[in-house]
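Sending over a structure as structure tokens; questions will come in a sec.
Our next item is subunit A:
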Amino acid sequence: AMTAPAFADKLDDIIASGTLRCAVVLDFPPMGMRDESNNPIGFDVDYCNDLAAALGVTAEIVETPFPERIPALMSGRVDVGVASTSDTLERAKTVGMSIPYYAFENAVVANDKVEMTTWEDMKGKTVGATAGTYEAIWLEKQVNEWGEGSFRPYQTQADVFLALSQGQLDATVSTVEVANANVKSGNFPGIRVVDKAPMVPDYVALFTMRNEYGLINYLNLFVNQQVRTGRYAELYKKWVGEGEPANLAIPGVYR
Partner candidate 1 sequence: MFNYTFQWKQALARLPQMLDGAIVTMQIAILSMAIGILLAVVLTMFRLSGNRALSAIAKTWVEIARNTPALFQIYMAHFGLGSFGIHLSPFASILLGITFNNAGYLTENFRGALKAIPDTQTRAGRSLGFGAAGAFRYIVLPQMLRISFLPMTNQMVWAILMTSLGVTVGMNSDLYGVTQDLNALTFRTFELFAVAAVIFYLITKVITLGARLVASRLFRY
Partner candidate 2 sequence: MIEIENVRKSFGSLEVLKGIDLTVQKGEVVTIIGGSGSGKSTLLTCINGLEPIDSGRILVDGTEVHAKGTDLNKLRRKIGIVFQQFNAFPHLTVLENVTLAQRKVLKRSRAEAEAEAVKQLNHVGLGDKLKVYPGRLSGGQQQRMAIARALAMSPDYMLFDEVTSALDPQLVGEVLDTLRMLAGEGMTMICVTHEMKFAREVSDRVAFFHKGVMAEIAPPEQLFGNPKDTELQKFLSATH
């Protein structure tokens, strides 16, 4: 129902309504997935819960496939996206991005039956990725540059790995975290990580409506606080594993 006038500050709205609705992608382990009883879990889910706690409201996780993240926000279905969203300039024309809250490296994952040692062996192969993601946009451009092979976008990360495991795809590019998690899980037999993809690290941001400066400010501070308080590292350890989480500051530039 119509709860708030359209131009009230969203931050106020959220606090007033008592719920924070986050768009989260749930087929993107370890960032978003489901446990045995099909409840949402993962890095992004916890991140949303933390944000809600900071705001003093309860979190509501709205599952959105990758291509539906922005439409879900634009149609007012969610307040904030905590959905591993790359902060591209093209997208920033439409939505407002916070500072990065995570950074992915991408890896090339291949089917075992396919000969492949470096990322460049993808040339001429059938490759795919999740429609609407950073790596999909990169990979499609790459395939077009090579001028051979074909690119297939699937609607969900799971469909990509299903297709890869079935042998419908020769290779895919996905974040290292997702790749490792999927290879380890044993859910997708017959796949392996081949190489890192030579992409600029995929900085991902929280996002909300472009004109919600109050909320964007709040999100920026929240991300900063997560790192400062060590919660960022804690979550990394919980969901990704041992090691150092990526540095979110880019040397040599302000933001």
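These made the cut because all candidates are chains of the complex that A comes from, given by their letters.
Brief remarks on what is shown
Convention: contacts are C-beta pairs under 8 Å (C-beta built on N, C-alpha and C of every residue); 3 or more make two chains touch, one makes a residue touch a chain; residues count from 1.
Predicted, not measured: the structure shown is a model, and the values here were computed from it.
Of 1 or 2, just one candidate touches subunit A in this complex, namely 1.
Within the complex formed with candidate 1, the residues of subunit A that make contact are 6-7, 67, 70-71, 74, 90-91, 93-95, 128, 131-133, 136-137, 140, 150-155, 159, 162-163, 166-168.
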